[in-house]
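Got a structure for you, written out below as structure tokens; questions coming shortly.
One protein chain omitted, others in place.
Labels run A and B following the written order; every chain starts at residue 1.
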Amino acid sequence: MSTVSVRDVTVAFEAVQVFDGLSLDIDEGEFIVLLGPSGCGKSTLLNAIAGLLDVADGQIWINGKNVTWEEPKDRGIAMVFQSYALYPRMSVRENMSFGLKMAKTPKPEIEKRVNRAAELLQITPLLDRRPDQLSGGQRQRVAIGRALVRDAAVFLFDEPLSNLDAKLRNELRVEIKRLHARLGKTTMVYVTHDQIEAMTLADRIVVMKEQKIQQIGSPDEIYHRPANLFVAGFVGSPQMNFIMGRIENTGEGLSFLAGDRRLSLSGYQFATAPSAGQEVVLGVRPEHLEITGTGIWPGFTVDIVEPMGADTVIWCSDGLGSLQVRTTGSRKASPGESLTLQVDSTQVSLFAADTGERL
Amino acid sequence: MDTISIRAPSVPSSGAKVRRSVRTRLPAAFALLPTALVVLVVYIGCMLWTVRLSFTSSTLLPKLDWFGFTQYTRLFANDRFVTSAENIVIFGALFISGCLIIGFLLAVFIEQNVRGEGLFRTVFLYPYAMSFVVTGVAWQWFLNPGLGLQKLVRDMGFESFTFDWLVNQRMAIYTIVIAGLWHGSGLTMAIMLAGLRGIDKDLWKAAKIDGIPTWRVYTSVVLPLLRPMVVTATVLLATGVVKLYDLVVAMTLGGPGIATEVPAKFVMDHLFERNNIGLGTAAATIMLITVVSVLAPWVYTRYVRPQGRHA
């Protein structure tokens, strides 16, 4: 059963259409991440689900109820914001209980929920402090706590970690994942532009660009079978290598040809069948290029070596183009060195050069 | 200590560096010199001079004798001055609180996504662009009982309607307040509106999700956030209160009788018309002391305390 269902929704700002007939179904207990560059419409979609934004057309269903016209507070949702949005000059306890007080929840019940949430987030010692006495990480915990006490079926996160420094971001990311596991049946919709957050947290990722959904799929699918060039380039760091070329039929099956370099596609699972001679882009993740003496692509020269500790990224070129190769940290290389690369055709992606869609 | 002496190269060259930096800064010092002179002569010198004159028996011309506190005893026995002091308290309290309340309400209402927002803003703020003389003359005309508001309402059929505050000894000061509010509320609105616009949009969203009624968000969340704006506006309005002079001169000339006299006018009259420099400067000194005692806590909270607390 889906808890959140966005049906054919159109959003318009002053006659400028942001979405046109966008649909999305989210299952109960699922962790969905909306991923995309800024301005792609991910936050707009989240605000539309929350009811902070009027939709121009379509419906929004939450928990089997059509909430298109409902006020945000009546939708059974809770939300966490990038800027924390804690009520200033109210203690942590007051921050967490303000909404419940407004909803005329009985006092003992409020107390119970606040204490439980505080314990869950380990902020009990902070309950009597004020937001301006807290660090960024603590503030965001409080903001999550404020969302928790609402006992909502759906949690909405709007870039909750973007204001934090790298270390705290990692810590809180893990904590959010743990929280999701402990809450069990709670659905989470999480907006971010950070692909690491998306990959680590999501059950399913929705990749968006220019107000359109590019691909919906598990992190594994998104990473290994990107639906188009945009998704392939946006997810993954260092970025996927793209090589322009065309398809050729050699008689023993299809192969990819770029200059005099050739790759047999016998192991490749085509989504749509290509035609011989078609212009294509070959996408290879840096870790799927292997440096061996017996590889099929000889004649690369090392340009730059970037040691990253666990891995080393080697930039190499053959005069036509340059490729990034990710190898283990123990692999030493020096600029000018000559390399031979091995490519595994089952791990690559092929895209039509004209549409950018996966083949 | 050791590391510093090791790092500094040699004595002669560091001396040359100091001399060079003085030489490059010399033009800056010269550029500030005129202002420094003004500060010394006008802002400090003239102030001290005025205070000194308040202890003399100067009348038409300044004398430098010692008259003790005689001028001050005379001042507080002077009906005109006592009325002035009372008036400025009444005006100050009503003007500041009125401007803050009206300005805040206007800002809040304008912020509700209304049509013609720009037009409303323009209308509320334009009086602030006009001089106090213009303000005074305009309100004097509108409130004069003979041909103004009172006559208008009476002609509409309410024969017994009376609105003669402008010529009423007890009420005249309130007409000055009305004119002041008309002139200054827009300023408060502009400051408050800037404050409201600066509030994190996410805060509103959070409150909406929590289901907090709009009025409650304003009182519990927004108002505390606007405190710096309220302080700024109050300080600005308060300096306006102390300087209140043109408006009174243009609107009532201190009348009827001495009903709308204010301290600034008292000083001006005694210095330049009534030839009583001693008494005038004594009144000016009292104004100075009042301002400093009001200002001191504000300067303290704003500039002294924050440095002590936040690291």
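Here are some notes:
As a working rule, contacts are C-beta pairs under 8 Å (C-beta built on N, C-alpha and C of every residue); 3 or more make two chains touch, one makes a residue touch a chain.
The rule is short, and it goes like this: contacts and distances are computed from a predicted model.
Per its UniProt entry, the chain excluded from the display bears the name "Carbohydrate ABC transporter permease", taken from "Peptide O-xylosyltransferase", "Imidazolonepropionase", "Multisubunit potassium/proton antiporter PhaD subunit" or "Carbohydrate ABC transporter permease".
Contact between chain B and the unshown chain involves residues 24-25, 27-29, 31-32, 34-36, 38-39, 41-47, 49-50, 53, 62, 102, 105-106, 109-110, 112, 114, 120-135, 137-142, 147-149, 151-152, 155, 182, 186-187, 190-191, 194, 232-233, 235-236, 239, 242-243, 245-246, 249-250, 253, 263-264, 267-268, 271-272, 277, 280-281, 283-285, 287-288, 291, 295, 299, 302-303. Interface residues of chain A with the unshown chain, by the touch rule above, are 10, 54-59, 66-69.
In this text, only the chains that are shown with their structure count from here on.
Chain A makes touch with chain B in their complex at residues 47, 50-52, 71-74, 77-79, 81-90, 98-99, 102-103, 143, 146, 150, 158. The touching residues of chain B, counted against chain A in their complex, run 200, 202-203, 205-213, 216, 220-221, 224-225.
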